[in-house]
Structures are given as C-alpha cells and as structure tokens.
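Inspection log for the structure reproduced underneath, given as structure tokens.
A single protein chain has been removed from this complex, and every other one stays in its place.
Residue numbering begins at 1 within each chain, and the chains themselves are lettered A, B and C in the order written.
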Amino acid sequence: MVGHVVHKKLYFLVFAGLIGLTALTTGVAFIDLGKWNTLAALAIAVCKASLVVLFFMHLRWSSGLMRMVLLAAFIWFAILVALTLSDEFTRQWTPVPSNWQAQVQQQAR
Amino acid sequence: MGGGREGNHEMGTAVVEPGIESRVHYLNASYGIKSWLLTTDHKRIAMLYLASITFFFFIGGAAAVLMRLNLISPQGALLEPATYNKLFSMHGIIMVFFFLIPSIPAVLGNFLVPLMIGARDLAFPRLNLLSWYVFMVGGLFTLYAVIAGGVDTGWTFYTPLSTTYANTNVISAALGVFIAGFSSILTGLNFVVTIHKMRAPGLTWFRLPLFLWAIYATSIIQILGTPVLAITLTLVALERVFHVGVFDPAVGGDPILFQHLFWFYSHPAVYIMILPSMGVISELVTAFSKKRIFGYSFIAFSSVAIAVISFLVWGHHMFVAGQSIYAGIVFSVLSFLVAIPSAVKVFNWTATLYKGSVSYQAPMLYALGFIGLFTMGGLTGLFLATLAVDAHVHGTYFVVGHFHYIMVGGAVMGYLGGIHYWWPKISGRMYPDGWARLSAAIIFIGFNLTFFPQYMLGYLGMPRRYAVYAPEFQVLNVMSSAGASILGVGYLIPLVYMVWSMRYGPVAGPNPWGAKGLEWQTPSPPPTENFEETPKVTEEAYAYGTEETQVA
Amino acid sequence: MWQGFPIRPDQASTIARGVDHLYYFLTAVDLFFTALIFLAIFYLAIKYRRRSEQIKATQVEGSLPLEVIWTIIPLGICAVTFLWGSSLFIRNSRPPEAATEIFVVGKQWMWKLQHPEGPMEINELHVPVRRPIKLTMTSEDVIHNFYVPAFRVQKDVVPGMYTSIWFEATSTGRYHFFCNQYCGTNHAVMGGYVIVMSPDDYEQWLSGGIRGESMVSAGAKLYEQLACITCHGTGKGPPFVNLFGSQVKLTDGTTVTADEAYIRESILYPSVKIVAGYQPLMPTYKGQVTEEQILQLLAYIKSLSSGGVSQSSKPTSYPPSLEGGGQGAGNQNAGGQQSPANVPVPPGP
Partner (left out) sequence: MWVFLATEVMFFGGLFTAYIIYRNFYLSAFEAGSRLLNVKIGAANTAVLLCSSLTMALGVRAAQLGKKKLLVTFLVLTLLLGLAFIGIKLGLEWRHDYLEGFAPGVNWTFHGPDWRHLELFFCFYFFLTGIHALHMLIGVGILTTLIIMAGRGRFSPQRYNPVEVSGLYWHFVDIVWIFLYPLLYLIGGRY
C-alpha cells in the first residue's frame, strides 16, 4: 500500500518554485507586454499547476491509468472550449460563394 | 413477428431445485424497511432504483397521456395552454432525468455489473447507497416543483425564459436536476472503478460482456458531461435569485452560450440513455441465437467511439439558433460521424442471427423490436444532421418523433428487454411468456402508431410544444393519440404480470435461458455475497460453441 | 397530389424545392436501409429459428471485410449528404443583395413586422411574389423563432442580437408562419400568415390603408429627437455618412465592420468600442429606445451609406431633410397598418 515516499527536500524545492512563480506572474502583470500579458500569466499558471500535479499529487509516480484520466479531463475541457468558441467567434463570418449573385439570379428565374 | 409462436417455453426446462424460499438469498436475507433503506447490497439498491424509476415513469407517462388527449382537437381538448406547458416540461424533466438516465445504468447496471465481473459488490457500496438517496432528494425537489405549481420552461430551461420571464418553480426543478446529476456522477464513478479494479481472475477486457463495455462508455459520459450541466443550472438558479445576468442579453450576456453549455451535456445524455440499451441488446441477441456475437471488438469499440464522438456534436441542436454558419458546418460533419458506429452495431446484431439457433421468448422480441425502431430513429437522425433539411424540420414534430424513436423505441425497449431477460435472475421466478410476448407486440405496434405520424407532422411544419395547433394538422395528431393509448396499455401489462410473477411465477432456476456469462452461474436470486467462491474465467465472452457444461 | 393527406407543405419559395429534393433523397436512403434491416431480420429469424434443442448454432466470429464494407458505405452516404446539405444551407442562408429588408420584432406573444415603406403589421406579413425579402429579426424578451414551413425557412429570434432569414415567394397565397422556439404560456398561438401577393396587388395594398411613416424618416426623426445630431452632426462624434458597412478603427487599434450588431451595440453600450480619434462621451441609450426604434435608427444610418444596402432606402442629403411632420417615433405602433385579412389577433402582451 505504501506508495512512493518523496524526500522532504523535494517538496520544499517545489514549494519554493511555486512561490517564485507566483511572484513572477504578479510581477509580469505590472509590465506592459500587450497581448503577451495574458499568455504569460496563463503559461505560468500551467507551470504551477503541473508542479502541483506532478509532485504534490504524485502523478510522476502514478500509473498510466491516472494519467489517462487526467488527460481525458483536459481533452474534454478543450473540446468544450474549442467548439463553443468556434461558434462564438465566427458569428459575423458568413461564407460568400464567389458567384453567388449569378446563382441567386438563376434561382429567381 | 414471432408473437404467435407459442409452446416454446424454456421454463419447462428449469431445473428442479430446492424451493426459493428454503435458501438464503439477497431478497430474504433480512426483512423490514430498515434492511432495505440501509442496505449496501448492490442488488437491493438496484431494486430501490427499480421501484423509484417505475414510479417516475408512470408519472411522466400520465403527463404524456394528458398531452396526447389534449392534442386530439386543434383547439386543445381539455387543457389550458399554461397547464399544457407545465405538463410537457414535467414530462421531459421526469422522463429524461428521473427515468431514462437512471433506467438501465442504475437498475440493471447496479444489479449486473458485480455479477457479470464475478465480484461481491461494487467498489464503493456505501457510495452506491448514497447515490440512491441523492437521486431521491433530487426527485423530491422536482416533485415539489410539480406539486407547488409546476414549471413551464420545458426540460431545456432555455434562457432568458427560465432566468427572467418564467414565474414558475424553476429554481426547485433546476435544483432537483442538479442533485440528481450528482447521483448520476457517483454511479458512473462507481462503475468505472469497479470495472477497472474488481474483475474476476481471467476476465480480461476483451472477455467482458458487451453490456459492460456499454456501461463503461456510459459512465465516461456521466462523469465528464454531467458537471457541465450542474454548473450551468447553478448559474441559471443564481441568476434567478440575484437577478444578475450571465445569460441575460439585457446586460450583455449571451443566451446562446447557455444553449452551448446545456447541450454539451444534454446531447451526450442521449447516449447515456441509448448506450446501455445497446449493451442489453448485444446480450439478448447472442443469448437467444445461442451464438457468439458477430464482430465483438467492433461492437465494443463502437460503444467507446459513440461516447467520445457524442461530445463533439452538440451544436446540431442549434443550427438555426443564431449559431454561426461556420460552426453549423463543423457540427454537421461531426454529427454524421456518430452515425457510423451506430450503423456498425445494427449490422453486427443482424449478422449475429446468421446461422444461429434463434428462439423467440419475450426478451428476444423486445430486442428485435429495438433493432427495428432504433434503425428508424437513427436514420431520421441523418435528416436532422443535414443542415438544409434541419433548417426546415428543426423544432418541429419531426424532432419529437426522432428522439422518441431513439429514447422510447430504443432505450425503453432495451430496458424492458433487459428487465425481462434478467427478471428470473432478479426475482428467481418466471413471468408468463405469452403475456410478455403480447405486450412486446402491443408496444411495438402502439409505438409506431404514436410516433410515425409525428415524422409526417414535422415535415408538414407543425412546431413542437404547441398546446393548440392549426386545423390542417388534426388527422395525424388524432392518429398519434390513438397510438398512444395502445402504447399506454402495452406498458401497463408488464407491470401487472411482473408483480404477479414475484409471488406466483414458476421457479426459474439459475439459468433458464441457457445463457453464458458469470451472472448465470450463481443461483437465482443470487445470495447476498453473489458467488460462493470467486469464479475464474477461462473462456471468451459468449462461448456458445463450447459444451454447455455450466448450465445447471 | 395527396390532396387530403399531404406529405409536405406547399412549395412556395425558391428554397423549398431544393430542400424537398434533399428530403426525398434522405427518405429514400432511409427506406432502403430500414427495409434492408427488416428483411434481413425476418429472413434470418425465420431461416435460423430454433427447430429443436439438439441443433446447435454454427459459431461465426465475425468478418473483417464485412465490417469494413458496412463502415465505408454509411460513411460515403453521410459524406454525400453532408456536402449536399451544407452547400444548400450556405446558399439558402445568404440573402441576395437586392433583397427588400423587413424588420421583425418578436415579443411575448406577438410578432411586429415593419416594412421599410412604413406600414407596420402585427402577426401578418404582406409580401410581393417573386421578390427576395430579407427579414432582420430581434426579440424584446425571450428567444422566439420565425418559421414559415411553406418557405422551408426558420431562424431563432434572439434578444440582444440580430438574426436574419430571406426568402423569395414563388406563388401567391396565404402561408402559415409560427413561433418555433418555446417562449412561454401562449407560445402556441404566436403565429400568423404570410400573404404573398402579385406585385400589383402589393402596390395597391401598400398605398391603401393608413400609411405609416417610412423607417428611414422615422429614424431620421429619432436622430434629432434623441439629440444624436448634437454630436454626430457636429464632429464631436463620428459622422454617419457612409458608415454602414465600412471598417471602423477603434482606440484599441483593432478594426470592426460597422454592421447591424456593431451599431446596435454602440447605441446601447457606447463605451465598449470607442472609435479612434473620439472621446468616450456618449451616454448609453439602453432603456431609452425600444427595439423598433433601434431598427429605425439603423435603417436611417444605412440609408446614409452610398452602397444603399436596403433597396428602398434612398440616399438622403446630410443632414437629412425630414419628410412629413409626425409626432415622433412613439406613434409608430399606433399608426400600424390595419390588416385586411381576418386573422384573430392573439391576446396582447
């Protein structure tokens, strides 16, 4: 039943990393990077989350099944976001066939 | 078809066994209300579910009967429009969330998953009991909403009607669905863990009965889809309470976003209903053909494929909802994809009959009925996935016909077939096969009479959810109502003879159908611990070719 | 055919025939496969019925070629149907540029339809035959849906945004239209008739009865009344001439197309998108203008663009010379066209 026992030092190292990244993300927010601000904030958040998942939650030492479950969850989340956005961001976009005027006139006849 | 072929009863072959009453099994292990309400035995919990969903089924059914009666006359034969709206909302909410979604997973799944894998119980027996209580609490909230005056938003809770304009009990109904959703999540979780961890030695993934593949796929949908519905309904409730608008266009919200989030769950939910039913049919077709299933791995993988693809198609509910044309095209092509694994299944079932030794007891009739109705329902789905045609039939009775063919013709036929097939295992007794065949035939005929006219009504342009309608639609509506009365009778008959058989039916014996599968190797009804010793599996699923040594 | 027992609604628009053809194709596919499955089941079920307990089934595991075949064939049919359906849909969704624009506002539980020439109708729509009509629709409360079965068109009518459908009627007559998105208590009676008339009859209908004010002039009047003119006519705010359909540069560096949605948003939520070079001075008009008034303003702004999207909107001089001397837009409803046909009007709001 005893899983992988992680050395104390590693935990503290990870913790230091997390605090460091928090400081970093807060700091970055005070610099104007234009579009990159959002991206940087999210990238740092992903790094932090990965640290927690891999070390605190022992995913690094877990079976493939656990990884699959986690992967599935994120794929599903991606599906939800991607397909919803595929609508929300293309409401204004309507494809125009190149010869549509001719077609319409043909139909009208 | 085979409704008239009498005299082929397997019951006669039931092996003489010490009477059921003299042996200790899960039904008579202990008595009293408390022993039922506090049980952690998966079989007893399955019975609790059976009783509760039967109750909900007849409530939902009563609403349907009233609606069909009302639609005999274009002016509305007996109800006010407001009442009618509440009825169809209640019918939808109860049938979808409190009958169809828990039907096969919670009743047959609960009963069979441990039996089929040779386990003593589910992975988390107490969690299982908790799911039932959660389910009942959800049910009570919904019933409260109904009794306190009803809900009139439809089961879809579209905003801003549900958030701002409806002044009925939206919150308690939404809360009821929300709570029942958690029951669904917990059940799914329990099944996934059980199937992963507790299979008997030798029972590899590709020896699993196809029913379990279907249940597994269903559980995935429940786990990953239901929370989105939960959060969406929470937002609706919060919006009503605090009058803030996440979906309210008056403050810049987007009502179509609600539809996205809602259908992200509610389309896959259709597969929560139909996938287990497909699993049941796979069991029935093999058992009554005495033959291995045709294309085992194709059926197994098509279940998983359906579960995955089902999450990619929700936008086809919104082709004319103001969704962008671009998104419409994407969702259309994805929707066609889901037709393929379904078609593969139908072909494989049909091919299973080939060179079989086919007998026609009631469960098989239900199964064949399922295949027929599901084919018709599935194929009409193509119309709805086709953008140009959907732009005409969307939101009409065509849609109503389509999803009833899938959810009633498909899911309920499968459910009844499964109940008939495993009833001897559940109760230890046989029901009268003649009556059962009769009711299968009545349901098949009544069903087609009820819902086929609705396809035609739909193409003629009759919108759904209409309490009154234009006179040109009357003929078909009357036909549909007439069919519904036949269908209603068809559903009542099994209730009567099933209850009768619990006391007076002939003793069934452990394996009345001569079927394969671990569940048939233990006595009927099974003892509380299911198996005296953990069975070892040495053969493939549905090994009908081998000598039938295990049959008692 | 099938007079007493129709299988399809009237084909009364240019779109209808194409949709029906696709529908027949699908029905044929449907019937073929249903028949195939039913016959196969009957045949196999009878041929291989259990004659005695002794005869054992022959075990057949499956067949890869068969599986491939019955995967590929449905896939092919689906691909064909998808391509056919989508191309038809795209064509049917794209209104011709010459279409006459009629504005539709849905509310619980009635339809208000406003012609560009002025007449406003309730639950009834008169249109000339063989002229493309574009409906620009929005809702005052919940989601509705405008559905004309005989034309094979429908679209949800969503509060807070504009959706549109178009059709060109091919034969005169009265055709039902319905609300096809459940919208509350009286959903079932929220409908009416589209009355397709010959061009002559239509002209006569237009000139007869109480003629309301045209959309453009009503909009022009609002433009003064709401004091839009004090900024947008003086250069404090961006001018409207040739605005519609143009690309607008915003303060945050992005550009947007000035379409209906943009203009609507700018009236209701002016601070969301600020045009480059201007101050965010404009107050919100939310709650001060009705959906119909926004549509009138929109018609007016459109009329100022040289492209003249709406056929009937004549380019007006700027600032506009006002026609007529009505008392204002609030009277639009009262001046609505009385409908000649005898259709029961559902209970009011």
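Throughout what follows, contacts are C-beta pairs under 8 Å (C-beta built on N, C-alpha and C of every residue); 3 or more make two chains touch, one makes a residue touch a chain.
These numbers were taken from a predicted model, which means no experiment stands behind them.
*Asks:* Determine which of the presented chains are touched by the chain that is not presented, and list them.
*Replies:* Answer for the hidden chain's contacts among shown chains: A, B, C.
*Asks:* Where the complex has a chain not shown, which of B:192, B:320 or B:368 is the residue touching it?
*Replies:* B:192
*Asks:* Which of B:38, B:51, B:148 or B:244 touches the chain that is not shown?
*Replies:* Checking each option in B:38, B:51, B:148 or B:244, the one touching the absent chain turns out to be B:244.
*Asks:* Touching the absent chain: which residues on chain B qualify?
*Replies:* 185, 189, 192-193, 223-228, 230-232, 234-235, 238, 241-246, 251-254, 257, 260-261, 264
*Asks:* Would you write out the residues of chain A that touch the absent chain, in ascending order?
*Replies:* Against the missing chain, chain A presents residues 1-3, 5-6, 8, 11-12, 14-15, 18-19, 22-23, 25-26, 28-32, 37-38, 41-42, 44-45, 48-49, 52-53, 55-58, 66, 69-70, 72-74, 76-77, 80-81, 84-85, 88-89.
*Asks:* Can you name the residues of chain C that touch the chain not displayed here?
*Replies:* Interface residues of chain C facing the absent chain: 252, 269, 271-272, 280, 286.
Going forward, only the chains that are shown with their structure count from here on.
*Asks:* Which chain's mean C-alpha position is nearest the mean C-alpha position of the whole protein set?
*Replies:* Answer for the innermost chain: B.
*Asks:* For chain C, give me the residues that contact two or more of the other chains.
*Replies:* Only 90, 93, 161 qualify.
*Asks:* Out of chain B, which residues touch more than one other chain, so two or more?
*Replies:* Answer for chain B, listing residues that touch two or more other chains: 254, 256, 322, 325.
*Asks:* What residues on chain C touch chain B, complex-wise?
*Replies:* These residues of chain C touch chain B: 5-9, 18-19, 22-23, 26, 29-30, 33-34, 37-38, 40-42, 44-45, 48-50, 55-63, 66-67, 70-71, 74-75, 78-79, 81-82, 84-86, 88-90, 92-93, 108, 141-143, 145, 147, 149-150, 152-156, 158-161, 163, 176, 178-189, 269.
*Asks:* Help me check something: in the complex, which residues belonging to chain B touch chain C?
*Replies:* Counting only chain B, the residues touching chain C are 1-2, 8, 81-82, 84-85, 152-154, 156, 158, 160-161, 164-166, 249-250, 252-256, 289-292, 294-298, 320-322, 325, 328-329, 332-333, 336-337, 339-340, 343-344, 346-348, 350-351, 353-360, 368, 371-372, 375-376, 379-380, 382-383, 385-392, 394-396, 456, 459-461, 463-470, 472, 475, 544-545.
*Asks:* Contact residues on chain B for chain A in the complex?
*Replies:* Those in contact with chain A are residues 196, 220, 224, 228, 254, 256-257, 260-261, 264, 311-312, 314-315, 318, 322-327, 330-331.
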